[in-house]
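I have placed the structure first, in the form of structure tokens, so that the comments after it can refer back to it.
A single protein chain has been omitted from the complex, and every remaining protein chain is retained in its original position.
Entry: subunit A
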Amino acid sequence: MTTVEEREDLLRRLGLGGQNTAALGRLLNTGNVAEAKEREDGVMEATIRIRPDEICWDPSILVLPHGGDLELELINDDLNTHCALLPSNGDRKFIWLVNHSRGTARLNLDGPGYYWFSSPSGNDEGRGLTGAIVVLGDVPPEARLDRPDQPRP
């Protein structure tokens, strides 16, 4: 049986979790998972970083407890310039992140479901800077079908 630790060891041994080791870039979604925090006003908040030479969002998977507004702090600790293209209702949000910079993004997402975000510069997306925002929860009760609860996978 595979455990999380074994997966990390395997990624390291195969060189899938870094730049120019096994493949050319870092394999997508080999980064960390974290949960956003919900403030008293209902707005969720989180920080996502790009660490030096890791070419990976940290976390690369951000989990929101439900749909709504998210205030995201974005930090580029890398020694190269990147950017962020983020999902949000109305229009996608774009921010340029020069070396050693910090910015914010205010997003609105429905959920449930998950959404990609990335750094659309060069091939940052393919080399590892593609992440996911996962929104938990259910649709509002009034949007559910009028039928008994059904079996799920």
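In the analysis below, a residue touches a chain if its C-beta (ideal position, glycine included) is under 8 Å from a C-beta of that chain, and two chains touch if they have at least 3 such contacts; residues count from 1.
Heads up, the rule we're going with is that contacts and distances are computed from a predicted model.
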Check: Which protein name, taken from UniProt, belongs to the chain you can't see among "Rod shape-determining protein MreD", "Ferredoxin", "PQQ-dependent dehydrogenase, methanol/ethanol family" or "Polar amino acid transport system permease protein"?
Finding: "PQQ-dependent dehydrogenase, methanol/ethanol family"
Margin query: Under the stated touch rule, tell me which residues of subunit A contact the chain that is not displayed.
Written below: 47, 52, 73-77, 84-116, 118, 120, 125, 130, 132, 135, 138-140, 142-148, 150-153
